[in-house]
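Omission of a single protein chain aside, the complex is shown with its protein chains in their original locations.
Letters are used for the chains, namely A, B and C, taken in the order the chains are written, and counting of residues starts over at 1 for each.
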Amino acid sequence: MKEKPTRREKLTQIPPDIAAVNDYEKLAKHFISHPHFEYIAGGSANEITLKNNQKAFDDIGLYNRVLQDVSQGSTELTLFGEQYRHPIFLAPVAHQQLAHPDGELASAAAAEAMEAGFIASTLSSTTLEQIANTTRYRKWFQLYFQDTKAFTLSLIKRAEKAGYSALVVTLDVPINGLRNRAQRANFTLPQEVREANLEGKPSPTQRQLNRTQSIIFQGIMKDAPTWQDLEWLQQQTNLPIIIKGILHPADAARVKEMGFAGLVVSNHGGRALDGVPASITALPFIRHRVGAEFPILLDSGVRRGADIFKAIAYGANAVLIGRPQMYALAVAGALGVAHMLRLLREELEVTMALTGCSTLQEINTECTFTQPQ
Amino acid sequence: MKEKPTRREKLTQIPPDIAAVNDYEKLAKHFISHPHFEYIAGGSANEITLKNNQKAFDDIGLYNRVLQDVSQGSTELTLFGEQYRHPIFLAPVAHQQLAHPDGELASAAAAEAMEAGFIASTLSSTTLEQIANTTRYRKWFQLYFQDTKAFTLSLIKRAEKAGYSALVVTLDVPINGLRNRAQRANFTLPQEVREANLEGKPSPTQRQLNRTQSIIFQGIMKDAPTWQDLEWLQQQTNLPIIIKGILHPADAARVKEMGFAGLVVSNHGGRALDGVPASITALPFIRHRVGAEFPILLDSGVRRGADIFKAIAYGANAVLIGRPQMYALAVAGALGVAHMLRLLREELEVTMALTGCSTLQEINTECTFTQPQ
Amino acid sequence: MKEKPTRREKLTQIPPDIAAVNDYEKLAKHFISHPHFEYIAGGSANEITLKNNQKAFDDIGLYNRVLQDVSQGSTELTLFGEQYRHPIFLAPVAHQQLAHPDGELASAAAAEAMEAGFIASTLSSTTLEQIANTTRYRKWFQLYFQDTKAFTLSLIKRAEKAGYSALVVTLDVPINGLRNRAQRANFTLPQEVREANLEGKPSPTQRQLNRTQSIIFQGIMKDAPTWQDLEWLQQQTNLPIIIKGILHPADAARVKEMGFAGLVVSNHGGRALDGVPASITALPFIRHRVGAEFPILLDSGVRRGADIFKAIAYGANAVLIGRPQMYALAVAGALGVAHMLRLLREELEVTMALTGCSTLQEINTECTFTQPQ
Partner (left out) sequence: MKEKPTRREKLTQIPPDIAAVNDYEKLAKHFISHPHFEYIAGGSANEITLKNNQKAFDDIGLYNRVLQDVSQGSTELTLFGEQYRHPIFLAPVAHQQLAHPDGELASAAAAEAMEAGFIASTLSSTTLEQIANTTRYRKWFQLYFQDTKAFTLSLIKRAEKAGYSALVVTLDVPINGLRNRAQRANFTLPQEVREANLEGKPSPTQRQLNRTQSIIFQGIMKDAPTWQDLEWLQQQTNLPIIIKGILHPADAARVKEMGFAGLVVSNHGGRALDGVPASITALPFIRHRVGAEFPILLDSGVRRGADIFKAIAYGANAVLIGRPQMYALAVAGALGVAHMLRLLREELEVTMALTGCSTLQEINTECTFTQPQ
C-alpha cells in the first residue's frame, strides 16, 4: 500500500492554482507515495542546509528601478561556446521514474520544449542512450565515479557516443548524507525503478575489515575518488568537464587551476553534509576566488525567477533546477516540467523588467541588498 | 458561489471590538468573497515585501517623554501650497467596488468627512468625474500611462477639468508583480466592476512576436513608459506631478532634478516586485538623497498612528493608506473608512502626546530607536 | 455572564504544579472573567513592548561560578534610609478587586508577610486608609495628578496622615495607551469595583472644543501635568518622592537634577506607549546618566528571580512586581500573592548562590552576557 507509486491521476492540463514552482511541491505529495515523497523532499540530518537554501535567497533583497527601457531585453547567454536562450538547466536528478513512469524521457522532452539544457544522471531510470534519443537539444551527462576505472570509462564513452556535449562530475557525496527523513519513511528504491546505466556493472570488491577498522573510512571511503582520479578523468575525454558540488573557495581554485571547464556551486539540495552553507551564501566567495571569467553554475534552493536573478547577481552564469523537476513530473509529467520551466523563465524576465536589467550582464550586486533581520 | 461578492451584511455602526485598523482586515474576509479578499490582501510572489512592510515599522522603537506641554499641539501641515489638518491621504486603490457597491464614492465621502486627501485611481470603478462630484475636499488623480499618448492626455485633461489639484503618476508596475495569491484564488475582475475611466479606450495594438522574442520584453514592456515619456508628461499639464513607486535613491534624485513636485516612496503594498525594501526602510536613504525640502509621501504598511509618526520621523511629509481603505469599505462602507481614518488620526495624536511632540516638525529620528532583534 | 467576576473557586492552598510565577498567569484566566483578564494581561496597540519586556530579560545570559562561599549571603538593601530584607516591592496596580474581592487588602497583607514593600495605587478599590490599616510593614503611596491641585493635595495629605513613607508619582500615562485588547473584550470597570480614593472628587471641567481643536491635544492633554506641576508637588510634602515611568535618559537626568529621591524605570507593563524600550533595555542608559548613587527601581517584565538579578546587574536597586500580583490574587488571594513573592525571593537567592554572589552589591554586568541570537 505504502509503496503504491501514485495516488491521484497525473494531470493532463495545468490548473490555474499552480501559480508558482512551490505549488508543485505542495501538490506532489498527493501524486506519489509517502516514502517516495520523503526521499525526494528530504534533506540530510537536521535539514539545516535544506532550509537555508531557500531562506538565504529570501534574505537577499532587490531594488526595483523605474522607467528603464528593456524592450530589447533578453536572457541569452553563451556557455562553453554554446548559445542558450536562458540560464536554466534541469539538474541531474536520479531515479526520475519515482515521480512518473515516463521519468527522464518526460523531463528531457520538457527541457527541449522550453530550450533548457538537460543533464542526465548516472543514476537515471532509463539509459543515457534512450534519453539522448528523446531530445535534440543541449544535453550533458552527469558522472559519478564508479568502483572501477573501466566502468567509469565505459560510461564516458557511452555518453560521448550518444551525443552528450559535456560531463558534469559530482563530488559531494562520496558517502551519502544522513538521509534520515527517507530512512524514517522506510524508503527503498522499488524494483521497477532501475539504475539503467549501471546494468552489467561489475560487483564491488568485498572488503574484509578487521575489528579496529571503520566501515566508513576503511570501507566506503576506500573507493572514493581523489584529486588523482580527477586528473585521470581529464585524460579520458575531450568533452568539457564541469565539477559539481563545490562550496569551499579553495576547492574551487584547485578545480580552476587544473583546467576544468567550470564548476557547479551546490550542496546537493541539502542532501549531502548537513550544515554546509546555502549555495547562494557560498557563491560570492567562490566567484571572488576564481575571477570573473570562469563559468559557475549553481543549484540548491532555486524556486523563483527572482532566485535565478539573485544567483546571477552574486556571480553565477546559470542555474540548475533539481527537486521542482521531480515535483512537476509527479504532478503532470512532461507538461508539468515544461510549465515549471516556463514559470521560472517568465519570473526571471519580470524580475529583470522591474529591476531595469535588459541582459544577464547587467545584473549585479547593486541590484540587491541584504534584508534587515 | 465563490464569486458572490458579500457574505455578511455591511455594518451600519461600528462595534466596540473594532479597536484598531487591523481589526478591519480580520473582519473583511467575512464581508467579501474569498477571491476578492485574496486579490486585495495578497502581495506578490513569496510576500516577503508584504510582510516586511509591517515588520519594519514594528522594528522601529519610540521613546516616550514625560511632562511635555502639548496643549497647543496639532497635526497640521502644508503640502504643495495647501494646508492639511493631518498627514493622512487615501491611496489610489483600484477597483473599489470589489469591496462595496458604493466603491470610490464612499471612500471619497469618508475622506472629506475626515479631512483626508483623496487620490482617485485611473482604475476606479466609478468615473473620475463622479468621484469629483462627490467631494469638495482635496482630491488628486492617480495616472497610469496608457497605450497611447492621446488617451493618457485625455485622462489628464478630464482630471484637470473635474477639479483634481495634483497628478500622482505610478511607475512601479509597468508589468504586474507575481500576484500568486490572487491567481491561486482564481481571481478575475467581475463584470459588474468596471474600469470606468477607461471606457472608450482604443484597443491595444496586437503585437506579433517571433519565437525568439519574449512576451515580457518585446511584448508588455515595449509599451512601458520611459524617462522620455515622463518628460513629455511634464509638458502636458500645470498641475503638480508627484511620482509614485520610488524606492531607489538614484531614481528619487532624478525625479527631483527633473523638477517634479514630489514623490511617493512605495512598493505598491508589496504587490509589485517581491523582495524590494519595506517603504519605511527605503525612506531615510531617499530623504537623505533629495534633501530636507523635497516633498515625500509614503505608503505600504501603515496600519497605526505610530507608523505615521515613524514615517514622519524618518523623513516623510505625509502618508497614504491603501488596503485598510478597502477592508473598512468592505465592512462598513463610508462609515468604516471614516472610522478607520479617525483611528489613525487619534493614534497619531496619542503618539505625539506621549512622545512630547506638539507638531509634525518636532518629530524626528531622536524620538526613535532600533529595537534589538 | 461575561461579567461574572470569578469562575473557579479561589484556591486555599497552593498546588505543586504552580512552580513559577508565570504559572499564575496561565491559571488566572480560569478564575476571572475574560474581559477582566484581557484588561489585566493586555498591553497597548501591537503589544510590542509587552512582548519585549520578557524577551529582553531572556536575552540576557548569566554565568554560573563554582565553589563560591555564599553561606553569609543575604539579599538585604537600604533604600531611602530604610532597611529591606530583599529588593522586591509590589507595584501600584489599580483596581485590585477585579482579581479578588479582598483586593488591595489581600495584597498588602501578603506583602507584609513576605516583608515586601507595598505601593498603594491612587486607583485602588479600597481606600488608602483601609490599606494602611491592614499592614504594619513599609508602604508607599502612588499618586496620579488629579484635575485640580486641591484634590491632588488632599490625596497627599491623606497619604501622609495614613503613614505612607514615600510618594511614587506616575507620569507615563497622561493619556492612556491604546488598550486594544481590553477594548476588544469590551472591558469596563464594573460598578462594584470603586475608585475608592477618588470619591468626592470634583467633576472635571467640561471643555468646549471648536472643530479645529483636537480632543487629544486641546482636550485631555490640556490637563496633563508638566515639569512646573512637578515642582509644585515638591513644595507640598516632606515625603521622599519617586518618579515613575521614566525611559529616556534625559528625563532621568532632569528628575535627578530637580532633587527627587529616586525614579522607577518603567513602561507601565507595556500598557502606555507601544514600541518604547523594554525597561531592562532602557535601564543601563539611565543608570549611566544618573550615576551610581541615585536610587533606581524597575518594573515591567519581571517574572523570575533571575530577572531581578539581571535588573540589579544592569543598575536597579530594586524591582516592582505588577501583573503577577493580580494573577496570584485572582488564583489564591493573599496566599497566592505571598507564595508568588516567596517564589521570586527564593529564585533570586538560588541565582545568587549559583553565580557566587553573596550580596546585591556583588551583582554586576560581569555576571551577565548577551545571548547570541
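Throughout what follows, a residue touches a chain if its C-beta (ideal position, glycine included) is under 8 Å from a C-beta of that chain, and two chains touch if they have at least 3 such contacts.
What you see is a predicted model, and the numbers here were worked out from it, not measured in a lab.
Novice: List the neighbours, among the chains on screen, of the chain that has been left out.
Specialist: Checking the complete complex, the chain left out touches A, C.
Novice: Thinking of the whole complex, not just what is shown, which of A:G73, A:P92, A:G245 or A:G269 touches the missing chain?
Specialist: Residue touching the absent chain, from the options given: A:G245.
Novice: Using the definition of touch stated at the top, determine which of A:A113, A:L189, A:A253 or A:L273 touches the missing chain.
Specialist: Considering the complete complex, A:L273 is the one touching the chain left out.
Novice: If the missing chain were put back, which residues of subunit A would it touch?
Specialist: 45-46, 48, 52, 56, 59, 171-172, 174-175, 177-178, 180, 183-186, 212, 214-218, 220-222, 224-227, 229-230, 243, 245-248, 250-251, 267, 272-277, 281, 373
Novice: In terms of residues, what is the contact footprint of the unshown chain on subunit C?
Specialist: Interface residues of subunit C facing the absent chain: 16-17, 19-20, 23, 58, 60-75, 85, 304, 306, 346-347, 349-355, 358, 369, 371-373.
By our rule, only the chains that are shown with their structure count from here on.
Novice: If each chain is a dot and touching chains are joined, what shape do you get: line, ring, star, complete or other?
Specialist: line
Novice: Identify the chain whose mean C-alpha position lies nearest to the mean of all protein C-alpha atoms shown.
Specialist: When every chain is reduced to its C-alpha mean, the one closest to the whole-protein mean is B.
Novice: Determine the centre-to-centre distance between subunit A and subunit B, using the mean Cα coordinates as centres, and give it in whole Å.
Specialist: Going by mean C-alpha positions, subunit A sits 42 Å from subunit B.
Novice: Residues of subunit A touching 2+ other chains?
Specialist: Answer for subunit A, listing residues that touch two or more other chains: there are none.
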